[in-house]
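A single protein chain has been omitted; all remaining protein chains appear in their positions.
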Amino acid sequence: QDMVDASLRLKWLTQAQFAGFYVALEKGYYKDEGINLTINPGGPNLLTENLVATGADTFGLSGGTDSVFAARDKGLPVVCIGVAHQVTPFVFVSHKDGPVQSVADFKGRTATTWFTGANHVLSAMLSKVGVSPSDVDIQPQQVSVTPFVDKQVDVVTATRHNELYVINERVGKDNLNLFVPEDSGVSFPRDTLIVSETTAAEKPELVEKFLRASVKGWREAFANESEAIDIIMKISPTLDRAQQEFMLREVRTLMTAGKGSTDGLFAIDKAAVGSANDLLAEYGVISKPVELDAAFNASFIESIPLEERRL
Amino acid sequence: MPGTVPEQDAADERPLIELRQISKTFGAVKALQDLEVSIRPGELVTVVGPSGCGKSTLFNILAGLEEPDPGNILRLKGVSSTASDLLGKVSFMPQRDLLLPWRNVIDNAILALEVEGMPRAEARRLAMDMLPEFGLAGFEAQYPNQLSGGMRQRVALMRTFLFKRDLMLLDEPFGALDALTRTMMQRWLLDVWQKHKRTVLFITHDVDEAIFLGDRVLVMTARPGRIKLEQAVDLPRPRKADIVTSPEFIALKKTLLEAIEEESMKSFQVAGR
Amino acid sequence: MPGTVPEQDAADERPLIELRQISKTFGAVKALQDLEVSIRPGELVTVVGPSGCGKSTLFNILAGLEEPDPGNILRLKGVSSTASDLLGKVSFMPQRDLLLPWRNVIDNAILALEVEGMPRAEARRLAMDMLPEFGLAGFEAQYPNQLSGGMRQRVALMRTFLFKRDLMLLDEPFGALDALTRTMMQRWLLDVWQKHKRTVLFITHDVDEAIFLGDRVLVMTARPGRIKLEQAVDLPRPRKADIVTSPEFIALKKTLLEAIEEESMKSFQVAGR
Amino acid sequence: MTASISSDSARQISRGIGGALLVAVVWELCARGLDLPAYVLPAISSILAGLANDAGSLLAAARFTATESLAGYAIGCLAGMAAAVLVTMVPSARSVVVPLATAINSVPVVAYSPLVLLWFGIGMASKVVMVAIAVSFTIFLSTIAGLDRVDRKSVDLLRSFGAGRLAVLWRLRLPTALPLIIAGMRVSTVRSVIVAIVTEMLGAYGGLGWVIYQAVLQVDFVKVWAAIIVASAISLAFFGAISFVERRYVFWR
Partner (left out) sequence: MSGAASVAGNLPVASTGRFGAVVKPIVWLVAAVVLVEAIVVVFGIRSYYLPRPSVIASTIMATPGAYLAGLWRTFLETVLGFVAGSLFGVVMAVVFHRWVLLREMFFPLFVVSQTIPVIAFGAVVVLWFGNTLLAKAVISFYISFLPVTVNTLLGFSAVDPRQVQLMRSFGADDAQILRRLYLPAALPQLFVALKLASSLALVGAIVGEWFGDTTGLGVLLLQAMYNENVAGIWATIVVSACLGMGLYGVVAFAERRIVFWGGEQ
């Protein structure tokens, strides 16, 4: 059997957020499908869509629906073939003993967030409760959550699998209020699997094989968490094991939430995706709503039998 | 009158500076060894010796720039001192002009005055007045790289003269000057010396110059340098230019030349040739 | 025999180099004006003149380093040339030694040979053999900042001698040397000149030296420099040291000194004093 | 003299513009001729159009970044020179200060950014500090090298005039060091802008780095390039200003 070379570009460095892919690689699932896969980590200012569009990488686990829409809007020929996190992976966090106890309390307070989509989610949440986003002091969020821990800001944005762990450690899980976008009717699925239009059109079977192996890897990772963490820790020994274990548990929640629970891993929830599309168009991030069916192609993931995709 | 020097000193004529057992070693090179000399106040002493024998090294020590090897004795006005005590106490003209390339003629000349704290404008005025005497009139605003070799030397000389100290060390100050400029500078030096009663040590290669100027001529040996001969010059002052043809002068010159040549020969491996 | 020079030239004795209407201006300073001179092959010509009159400037032009002002005529062996045509054709010793601080004595001496393409080892061997003659034996590995002024000058001289060219320009080569070392170097120079039939131009401040060495002495005027006097020296060769006391010598010296002094006076504003 | 300087700089500026135009034309031809997509290399014309489009916000960002770089640059230059002078005046401080400074500088400035952001916040202060750190080392190194470069014989001469360390420093060491100090200052101009930008990328309220960071994530490469052109213009102006100062004050070579 001829092996095909391919690469997967992640959105960030090696960590449990991507455990399934590493497990599949380690266990030889890609090899079994005839793919000689290289996993390339991501980094700040490294746009996965860009690398996939130019052909530098075959597959990409990119930022999320937001980055896919932005890329499509700018004419990058990428297609999403699966969505990992079925619900918004980040939450807004305030101190339990602080002034912010509800989304309405954000008014007149300081909130920090990432100006790459999360800010629009925040704006939408605020609008839903009748607070004008301009009444909240929304500031760019830096790498550290210390300003929040030190109560210099009232609300901080945290990914469930990453920042939340740090905040829990430093403030205490029980001293925090979490504001979940879905509770306000806003959804922003992230961690999208993408390929270029060329690959989608010319090598559909490669895409399918890749998906099959990846899904298998993820199921294995969730079935055998400590082994999955071992694999990650071997690659990045300086990571904190407890944090990685936390991350894998949270990622599991995110990947199996919503449509993920019924339609399996990497299912594409057109409704959730569509609402993100409208949100971004409304806030002018993209010039006009992107044509959904061209940007999101569920046919590859759906070609895998449902029982193979469900946990 | 200085110059007519008794060899054994009067009690009140304590040496201005007295050196005993001065040696100086650079790595493997012994530049000076057990040099002994004393200079009385107001004397004009000239120093001759073969090239590389340690004359400049001696001056560096007297200017306080170089410590001699341990075990030396150095007395300034009878007070035992280290070389560094002499810093700022002698006006020193080094063999290479060492003009600062970013200062023009006038500002190079006033360098020492500035260091002393004299206001620039005043120092410049003083120096401007001296320019014609040094044949540098009109060149005050030139930079060193625009000067001829002799002009550079004259600027360095001016800088030294402007720094008024009891002891003046001049290392081949007239080396790059033509005969007349040199004569004028010599006359000028004698003027300054007599008027201001400065003590002068003067290195030269020119035996005529050494005799013409000096109260005493020190002849140094080849490296390692020592004083080979201290020759008093008992010619009356003021000396005229034609003194060089007098029999006393010629006799002195002969003595000195013999002493120097004997030493210079040692510097060369002339055996085989 | 070179040295016994007929003033009017034989047809076959074309000048090696001929300058006409050479002027050189630096900004507001006129260094040379309408200088005319021609040098026959094999001649040893000495140049004297007041400090700052343009001697070094003349040499820079002859070495091809400085273009004279437009309108000049410069002929090399009868062929009209620009100054830059002379680059690499004359061996030139500048007034300041210009030793490279990162090269030791021997490597500074062989610089020109290296440029010519001689292998280093060979060049070093050549130079090593010459060290004793220059009184530098044992100093081959020293760096310039470890040398005395006279030693530096001798290294520069060696460098020039090792670069063998028909025309040799020496700018005060013996300025920093003591009497004997100077005498030895003079003797050495005459040896080289007679053996190798090189043409030599030699700047000096020392009129004795100018007469002792030269077939002709050129006296330059004060700035702007021109040739004031071309004095043939009809003394027989080889010349002994005691020639300086001969009446012919003294007569020549008198003529020359008068010419130089007249020019030197112009450099000074001596009116007020 | 002044006339020749200004005609010199007129020629230099026109040639500089010529060089820039040449590159711009080649760039435009490449981008258009090879039909490169904007995410690989946008054509220079579309960058300029984007520049005009976003002129207002880019200008505001430029002012932000320029302020940070200038403030950091000034502090860095002073600190670097002061440390170098200190080390020259108090030789025993040398074996402590030099390795320490080397160690601090050996760490890429970006590594400090999380700490500096933590200590000085996300505002301008942290950028100023980062720029100052980066600049001060360059200046420190250049200044020490310059101060050490003096001819020992000239130092001796000044000492023989009774000059103390301070006088030697002022009249000899500093003028000797000036060419190297200014060369260091020239190199630092560029570095100060880039460090401000890079730090902004890691967290800021505004500035060109912030614009670039946002634009990358929004896949707006025309905007990225437009911001970079503005950054280059700032650096070049800055560099040119220091070169001008250099030509004024280091004339003797």
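To keep things simple, chains are lettered A, B, C and D as they appear, and every chain counts its residues starting from 1.
Criterion: a residue touches a chain if its C-beta (ideal position, glycine included) is under 8 Å from a C-beta of that chain, and two chains touch if they have at least 3 such contacts.
All values derive from a computational prediction rather than experimental measurement.
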| item | value |
| --- | --- |
| Touching the absent chain when the full complex is considered, from C:Val48, C:Ala112 or C:Leu177 | C:Ala112 |
| Option touching the unshown chain, where D:Leu174, D:Val193 or D:Ala226 are the choices | D:Val193 |
| Selected residue (touches chain absent from view) among D:Ala31, D:Ala66, D:Val109 or D:Ile122 | D:Val109 |
| Chain not shown, touching residues in chain A | 9-10, 12-15, 40-47, 50-51, 54, 56, 143-146, 162-163, 166, 170, 235-240, 243 |
| Interface residues of chain C (partner: the chain not displayed) | 60, 63-66, 87-92, 94, 96, 98, 100-102, 111-112, 114-116, 141, 143-146, 163 |
| Where the unshown chain meets chain D, residue by residue | 11-12, 15-16, 18-20, 22-23, 39-40, 95-96, 98-100, 102-115, 118-119, 137-138, 141-142, 145, 148-153, 176, 179-180, 183-184, 186-187, 190-191, 193-194, 197-198, 201, 209, 212-213, 216, 224, 228, 231-232, 234-236, 239, 253 |
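The working rule: only the chains that are shown with their structure count from here on.
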| item | value |
| --- | --- |
| Core chain by centroid distance, with centroids computed from Cα atoms only | D |
| Distance from the mean Cα position of chain C to that of chain A, given in whole angstrom | 85 |
| Two or more partner chains touched - positions in chain D | 153 |
| For chain C, residues contacting two or more additional chains | none |
| Chain contact topology (line, ring, star, complete or other) | line |
| In contact (per the touch rule at the top): chain pairs | A-D, B-C, B-D |
| In the complex, chain B residues that touch chain D | 60, 63-65, 87-92, 94, 96, 98, 100-102, 111-112, 114-116, 143, 145, 163 |
| Chain D to chain B touching residues, read off their complex | 151, 153-154, 156-163, 167, 171-172, 175, 178, 251-253 |
| Sites on chain B touched by chain C in the complex | 26, 29, 48-52, 55-56, 95-96, 132-133, 135, 137, 146-151, 154, 171-172, 175-182, 184, 205-207, 257, 260-261, 264-265, 267-270, 272-273 |
